[in-house]
Every structure is written in C-alpha cells, then in structure tokens.
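Written below as structure tokens is the structure these notes are about.
Note that one protein chain is taken out, while the other chains of the complex remain in position.
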Amino acid sequence: MSDKSLTRNATDKILVLKDLVIHYETDEEVVEAVNGIELELEKGKVLGLVGETGAGKTTTALGIMGLLPPKVGHVVQGSIWLEGEDLLRKTEKEMRSVRGKRISMIFQDPMTALNPVKTVGDQIAEVVLLHNHCSKAEAMKRAQDMLAMVGIVPERYKEYPHQFSGGMKQRIVIAIALACEPDLLIADEPTTALDVTIQAQILDMMRKLQKDKGTSMILITHDLGVVAEMCDDVAVMYAGQIVEYGPLEEVFDHPKHPYTRALYKSIPSLDKDVERLHVIPGLVPDPANLPAYCSFYERCQEKCDKCREFEPWAVEAAPGHVAKCIQYTPEWPQDVKKGGEE
Amino acid sequence: MVKYIIKRLLLLIPIILGVSAIIFTLKTLTPGDPARQILGNDATEEQIQAKRDELGLNDPAIVQYFRYIGGIVHGDFGKSYRTGEPVISEILPRLGTSAIITLGAVAIGAFVGVLLGILSALKKYTWVDSLVLVISMFFQSVPEFVVALVLIMIFAVNLHVLPATGIDSIKGYILPMATIGLASVANYTRITRSSMLEVLSEDYIRTARAKGQTEGNITFHHALRNAMIPVAQSIGTNIGNSIGGGMVIETVFGIPGVGKYIVDSITQRNYPSVLGGALIIAIVLTVINLIVDVSFVMIDPRLKTTIISGSSKKAPKKAAA
Partner (left out) sequence: MAKMHTPAMERIERKNAKRKKPVNSTPAYESWKRFKRNPTALIGLVVVIILILIAIFAPLIAPYDYQAQDYTAMMQAPSSAHWFGTDQFGRDIFSRCIYGARYSLLIALFCTIAALFSGGLLGIIAGYFGGRVDTVIMRIMDIFQAIPMIMMAMCIVAVLGNGIPQLVAAIMFASMPTMARNNRAAILRVRGADYIESSEAIGVGQVQMILKHMIPNAVGVMIIYFVGFLAVSIMMMSSMSYIGVGLAAPTPEWGLILNDGKSYMTTAPYMMLFPALMIMITCFAFNLMGDGLRDAFDPRLK
C-alpha cells in the first residue's frame, strides 16, 4: 500500500496524509468512505481533490479537521501530519486550537452554513476572539476588515444571514475561514451551490486571497473546469481512493487512469459538436460493500481479466504522476502480495 | 408590525361571539329557572315573574344573546346570580392571583423542561435520555390534582413546611405553581429534545466546530437559541393548558383565583359568572398568544422582516422547520 513514490521528504509539506482509512460504522453497515489515501500538499500550493459525489472527498476533509460525525465516523488507520505534527494524536482541546486557526474549512452550502440568529459580524468576530488574545473591539475591527476584504461593506456587520444572497453568504463564510490567516484552507465545493456568474467571482476572490496570503489550499470539487483554473496539483478520487495524483498539467494532458480519461470525455466541449455527451456507464460501487479487487473494474473500459484478481496499488507512471491501475505494473503478478496485504 | 397586531386583535371578535354563542346555546337548553334560583323556593310566582322581567329572561334567546354581546362591548359581562355584583368586578381582582400562579407554573415547567430536554438531547440514546423521557411522561400522565394531593401529603401533612391551602403567605404559591408546572414539563422536554437534536445536526453547528469553538459554547450559544424557537411557539398552548389546569388546582388548594371562581360558579349554577369567566379567559389567552407570537421576533431575526412587511404566512413555518 505505502508506495515510496508518494511520500517524499515531509519538511516543505504543509499537510501529509499517510494511508488514511475512514469508516462510518452504524448498527446496520460499515461504510468504507476513505480507503488508504496518500496525499501531500506543499506550502502555498493549491491541490484539487476531484471526484464524483460519494467518492469520499468531504469525508477526507472532515477527517483532517477532526470533525467526523461522533460515534459513527472512525479513522481506522493511517495518520494526518500538519507541519510534522500528527493531528490524530492530538487531544480534542488541542484540535480546537488547530481548527479555525491553522486549518479552516469552507463548506458546500452557504445557505445553511451560517447561524441564522447571529449577526454575520459576530460570527466572524467569534473565530477571531477564539484564537487571538484580543479585546472584543479589536475582534470587531478585524471582522469589519474581513468583510471589506471579501467585498462586503463593513456597515453590514450588524445584519443577519437571511439578509444576504447566496453569493454574499459564501463571501462571509470565506471571511470566517480566513479571519485567523490559517496555514491551510479546505474548501469543500465552495461554489457548487451558487449561480454560475457568482461562481466565477467567488473563485477569483479566493484565488486572489490565497495568492496574497500564501495560504495552502485543498479545493474539493467535481468541476474539472474549476480545477484547471485554480489548482497546482490534482488528486482524482474514486470510491474512497486516490486513483490518480500529479501536477495539474500532467494529469490534464496525460491522464493515466482509465477513470480520469473517462471523466475528461464526459466534459461538454464547445469546440467539438457531439450528438450526446459521453457518460461513464454504471454506478459508483456501494461503499458498504466494496469489491476486493479494483473498485473501478465494473465501469472500466480498459479492463482485463487480471483486474478482477487483486487491488491495484499506486505506481509512478510518469515523474511525479501516480496512478492506481495495473496497466503500469510490469512486474505483475509476482508482486501481488506486496500491495494487496493490509 | 402594528398592522399585524391589529389584525390579530380583530380575531378576538369572532372568538367572543363564538364562545358566548356556544355557552348561550347550552344555557337556553338547560332546565331550571335562574329567577327561582336567585330568589329561592319561598318566592311567590309574581316575584319570580318580576325577576324574570328584570333579568330579561322573557325575551327570546336571540334577543338575550345580542343584549349580552352589546354589554360586552361596554365591558359589562353580566351580573352574578349569587351576589348581584357585576361579573367583571368579581373576576378582575382574582385575575392577578391566577396570573401569578400561571406564570410561575409556566416558568417552572419551561425551565425544568428545557433543561431536561437539553440533557436528553446531549445524551441521546443513553439511559439518561430514556430516564428523562419516562419521568417527564410520568408527570404528564398523572392528573394534576393527584400530583397536588401527593405534594400536599409530603410537604404539608408530613413535613409541615408548606401550607396545604390558601395563599396567606408567599409559601402558599409554591405547591400550586409546582403542580401545574410539573404537568407541562413533558411537553417542553419533548419539544426541546427534538428541536435540539435537529439543530445540532445543522450545517452552522459544523461551521462553529470548524472555527474551533468548544462544545459547551456550541450548545448554549449556537444551538440553544435556534432550538428555542419551536419551544417558544409552544408556550402559548402551554399557557392555555396551565390555565385549564389552574381551575382544578386552585380549587384543590383553595386559592381565590379565577379558576376557583369559575368552578364555584359551575357548582352553584351561576351562569353569568361561568360565561363571563370563560369569555375573559378566552380573551386573555388570545392576547397572550399574540404576545408570544410577537416576541418570536426577539429570538428569530428572520421573522422581523416578514411580520413587519405583513406577509407572515410562510416565514414562521420555515423558521420552525
């Protein structure tokens, strides 16, 4: 599982995930949401985490934040390193000082992400007060600055969330996330719930703020266009695994994994006039009942009989470009055991 | 806002007309002659006829009804058969006593109920949760007068710390308030628990966690105020129930409130007092419900815009969901 090619020296890395496995356990079933993710993020870089709904993107993000649903969500194995510190070994109290201060998260739906009975200003000031030792007045000043920074007049400090539009609410959510100048920002589909025109504005603003502050960022999305615009690196997720990982241009120009290739084919193109959009046949496998072999097998158009025999492992198909498909393992099948054991 | 309040107050008119119509209909169906009742069995036929004329009982029921309604407009709720005093002047001084007991009961019920509800929600699906629900359901199941009797047994008869009847001292209020309050605990517990559980699963709670906020602050600053909206909405109904319960409990404890007045009037067949009392209670309840609705605005800022602009139809529902 732990392939050398994925983990290099971890000093310039803001975030390193090692063999992370997250399960949701209920009385009825065990959902294998994240299955052995290897990921690293350099300081100041933007990583795009791409995948269909249910691929485990949000679960990964919640795992990093330590916000998995209590009692149900479990990190079964692996480790999460933030600048050389293992977050999983931290106590809840220590994690609270990480959340909002060192790692911030922007959630998908701005309509429900803000507390309806608190003024937006107070909600920004709250995070400032929590992490900076400052007076209420200073926190208020900071909150007003943040409002101005995301393009909202500071005079609206005393207004309530329902008085803002969806795009404005997302700006406020971003203001909350950036108020303490975090080292790492996780944005979970920040523009999915917004109108297309607003999407562009929000993305522009996020990119500008990210560049200005040098914040590292994980951008979770299912929109490859957004990734192309914003990201330095891309990780493609499928059924709780990263099936392809590499620099943006590498992955976009030379996709290695059959799933990534299928994804690109399903993007509508303005240049070519096609009768129907290409779709990937079949459905994502039931995460409560994953196969013991390649989880993309059923939908793969490049499969062969050997794919059914074991789980593929990550292989460096090109420099810095990793894919999880047996196409790139010349030594197969002698090394089956090496990658297949847990 | 003013428009909204006026609109709500106008609803009082059909309520007064309706309630008095119901009781008036029942009254005309009743056997027995109020005139004879007032004058006693020794009265002569002429005396009774004279009394009937004086009370207007010889007119058709519909005339009597409109005469009564006309009186209400001038604040005249009729005269007690027993004392001959205007009903309104007999009830008004008792209103304060009943109000204190009802408000005290609602405060006790809401405080205990909300606390238990929060506890139950935070410890959901544990034995604490089950215990809280069973206990609160027990108090809901037991008629208030039985609780009253048990409390009297314990605190008045055996421990001698609180009086069994009367409100000669402040202490006299404690048992009646506690009795009526305990009966409503279950309601508040149930509503608080379910709305708390719902709120705690909201996205903005996750946002608060992502800020690094402590669980205590999340519960009490972020969740509680949102969870209180349905609880506040239920207070109006609960005040109604508490006033109803107050009738029985005031009688059990011998407290000179409106409730006991109405019960006494019922046993004495003193209809003007019963009708007047019921009407006044209905008016008070309608006004209280209005006050409760208006005070939502204090809790939920989303309602402010909708109520002021007059379109109050969709917003409260959405806020409760």
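Per-chain numbering from 1; labels A and B assigned in written order.
Criterion: a residue touches a chain if its C-beta (ideal position, glycine included) is under 8 Å from a C-beta of that chain, and two chains touch if they have at least 3 such contacts.
Just so it is clear, the structure is predicted and the values come from calculations on it, not from any experiment.
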| item | value |
| --- | --- |
| Where the missing chain makes contact, among the chains that are shown | A, B |
| Sole residue of B:132, B:228, B:274 or B:290 that reaches the chain not shown, by the stated touch rule | B:274 |
| Residue touching the undisplayed chain, where the options are B:80, B:120, B:187 or B:241 | B:241 |
| Hidden-chain contact residue, picked from the options B:5, B:23 or B:69 | B:23 |
| Sole residue of B:15, B:48, B:69 or B:115 that reaches the chain not shown, by the stated touch rule | B:15 |
| Interface with the undisplayed chain - residues on chain A | 1, 21, 23, 25, 27-30, 32, 35-36, 74, 76, 241, 290, 292, 310-311, 313, 339-342 |
| Residue ranges of chain B at the interface with the undisplayed chain | 14-15, 18-19, 22-23, 26-27, 29-30, 130, 134, 137-138, 140-146, 149-150, 152-153, 157, 240-241, 243-245, 247-248, 251-252, 262-263, 265-267, 269, 271, 274-275, 278, 281-282, 285-286 |
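Simple rule for what comes next: only the chains that are shown with their structure count from here on.
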| item | value |
| --- | --- |
| Chain centre separation in whole Å, for chain B relative to chain A (CA means) | 54 |
| Interface residues, chain B side, partner chain A - complex | 202-204, 206-214, 222, 225-226, 299-302, 305 |
| Parts of chain A lying in touch with chain B, wherever the complex brings them together | 65, 67, 95-101, 104-105, 107, 109, 112-118, 126-127, 130-131, 160, 162-163, 173, 176-177 |
